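Yeah, one chain of the complex is gone here, protein chain that is, but the others are all in their spots.
Lettered A and B in written order, each chain numbered from 1.
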Amino acid sequence: MMPGLSHYLLLAAGLFGIGVYGVLSRRNVIAVLMSVELMLNAVNINFIAAAKFVNHEQIVGQVFALFVIVVAAAEVAVGLALIIAMYRHKKSVNLNDFNLLKW
Amino acid sequence: MLSNFPVLSLALFMPVIGAIIIICLPKAETRPIKYVAAVSTFISLALSILVFIAYDRVQGGMQFIEHIPWIADLGVSYALGVDGISIPLMLLTNLIGFSAVYASWHVADRVKEFFILLLILISGVMGTFLTTDLFIFFLFYEVVVIPIYLLVIMWGSSKRVSKEYAGMKLTIYLLMGSAFLLTGLIALFIKAYTLSGVPSMDIATLSGLEFPLEFQIWVFAFMALGFGTLLSMFPFHAWSPDGYAGAPTAVSMIHAGVLKKIGGYGLIRIGIYILPLGAKFIAPVIAVLAIGNIVYAAMICLSQKDLKYIVGYSSVSHMGYVLIGIAALNLVSLNGAVIMMFAHGVMAALFFAMIGNLYEKSHTRNVDDFGGLAHQMPRLATGFMLAGLASLGLPGLVNFVGEFTIFIGAFRNYRVLTIIAVLGIVLTAVYILRTLGDVLFGPRREEWDELQDLRGPELVPLIVLGSVIILGGLYPLDIMNLINGGVEQIVNQTGLHNIQAALWTGGIF
Partner (left out) sequence: MSLKFFLENAWLIALLPFLSFAIIGLYLHRWPKISACLSIVSIGISLVLALGTAFAVFATKEGVVYEAAMRWLDMPGLRVDMGMLLDPLAAVMLIVVTLVALLVQVYSLGYMHDDPGLASYYAYQSLFAASMLGLVLANNFGQLYIFWELVGVCSYFLIGFWFGRDSAKEAAKKAFITNRVGDFAFLLGILFLQLLFGSLNYGSLATALEGFNNSAVLLIVALLLFGGSIGKSAQFPLHVWLPDAMEGPTPVSALIHAATMVAAGVYLIARAFFIFSASPEAMLVIAVVGGFTALFAASIALVQNDIKRILAYSTLSQLGYMIMAMGTGAMSASIFHLMTHAFFKSLLFLAAGSVIHALANEQDIFKMGNLYHKMPVTAGTFIVGALALSGIPPLSGFWSKDEILAGTLSSGHIFLYVLGLLVAFMTAFYMFRLVFVVFFGSNEAQGHPHESPWIMTTPLAILAGVSVVAGFPGSPLMHYAFGHYVNSPAALHVVPGALTMIISTLLALSGIGLAWAMYQQKLLEPRLLVDKVPQFYKLLINKYYIDEIYAWIVARAVDATAAWLFWVDINIVNRLVNNIAFFTGRSGETLRYTEDGQVQSYALYMFGGIIVILAAALYLGLPG
């Protein structure tokens, strides 16, 4: 059996779900950042799969995936920088220590 | 001569200019600050007297018109103009504004900020009466709210309730009223747009449109709620006594004197003028609530001991007369409502000025603490007496003209309600005379011997407002002609005249 579109979508959904779970439940900022990466990659899989199965004359999906990878790299750079700044400030990477937005 | 000179704009922005000058003055220079405030309000006052005199009564209609298009897409323009209804209220604003500056002569705390806010407040109130554009009207109304709040919470006084509570209550009620109002205005604008195809905020233009009956009813209901809250219509009056009690003297004067009148003015100028059929439908409800004002608030006055609460509730009671005058929707009653707003404004301002002065010196406002003050403070007693007698509608003082005219007008449409309303004159006499008797008359009390009578700047409110009360009462012909000119135009243009004429002549012969 050839894997069809829905298989890819299911894989992506699973990956996205794991990412969401990670973002919402992990207290370690680095783990959260990594979970965000998982979600982005789930999106990438969707793009590629759609490019292959829905519109394979053009390579729009692949281009988008490349964009996402670039943005993700930038995001990681900024994110890690922020994390370092926060760590310097609080000596911690636990998200519970960063509830400064509270009124 | 006056046709091209922007008298109204100058009068309107003179206090703002004064405020700007004060901003530039150093904080410690309290004397120049007060002089600037006094001079700028005096110029406005002089200009409004000029307008009062120069207004062409024969020609009638809107005069001293200024018109600058502003937001073309919404049909908004900076448009000013006055007629027989707005001139008395403009005059009232400036009379009270000028007096209020003198009534706050002894403010010691943050003088600079106080006068800046006060002057902005005066301009804001004046703007609502001068403009002929709905949007500008609403704009000025909102301008008023913020200074009021700051003035109350910063310079107010706490008695039964804290000044923060009073200020908040006042503000919330004002904003609630404006929320209803805004809804109504937006509905009006959109409906007018669909009817005519041209965006317009001009009141006269809007009144020329024929809105469907159902639309008129519900929009007028919204306006009645909004303006009614502002006019302390029963049962939306709860802000009034607490607010006045908490506010500093000048704010009580301006608030009770003129700000409240925006409600009555709006009901006539916007409500009845634009939505006559809706007004006719809702009017009986307003009339019934007006009786609530008159009798209920007057009864409560009987049980009050704090001078400011007495005047606060009494002003709620007096607004009942204005409301029933408006609700009766005929020429005489509307004339009465307008002169009553003017008369009550002057009277209430004088009352608050006297109370404020007394409180400043004695640090109490409780009636039971006083007695026989006429021995020590004959001038203050004169002011109290004048305000009190005006309040109970003594002929020869301007309030009588209002009450009498309202009763005559309202009696045409509401027999029983008017009879109950007339009962108000008895109740008013009871609480006013009780209060004045207990405060001013009776044996001399030693503990108040060191109190200074009114003198210097303190006399200004008494002289200015007192002479208006007396002159207006002795010779009401001219100002009534002026008002009649304005009201007659509205009545004729909206067709109220015909509706009502059919309604009352039928039952006579």
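In this section, a contact is a pair of C-beta atoms (placed from the backbone, for glycine too) under 8 Å apart; a residue touches a chain by one contact, two chains touch by 3 or more.
Since this is a predicted model, take the numbers as computed values, not measurements.
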Out of B:Pro32, B:Pro235, B:Pro284 or B:Gly495, only one touches the absent chain, namely B:Pro235
Can you work out which residue in B:Lys34, B:Lys361 or B:Arg412 touches the chain that's missing from view? B:Arg412
Out of B:Thr93, B:Asn330, B:Asn357 or B:Ser391, which touches the unshown chain? B:Asn330
I need the residue numbers on subunit A that touch the omitted chain, in ascending order. 20, 23-25, 32, 95-96, 98-103
Of the residues in subunit B, which ones touch the absent chain? 168-169, 172, 235, 237-238, 242, 296, 299-304, 330-332, 335, 372, 374-375, 389, 392, 394-396, 400-401, 404-405, 407-409, 411-412, 418-419, 422-423, 425-426, 429-430, 433-434, 437, 440-444, 475-477, 480-481, 484, 488, 508
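Here, only the chains that are shown with their structure count from here on.
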Between subunit A and subunit B, centroid-to-centroid distance (C-alpha), Å: 63
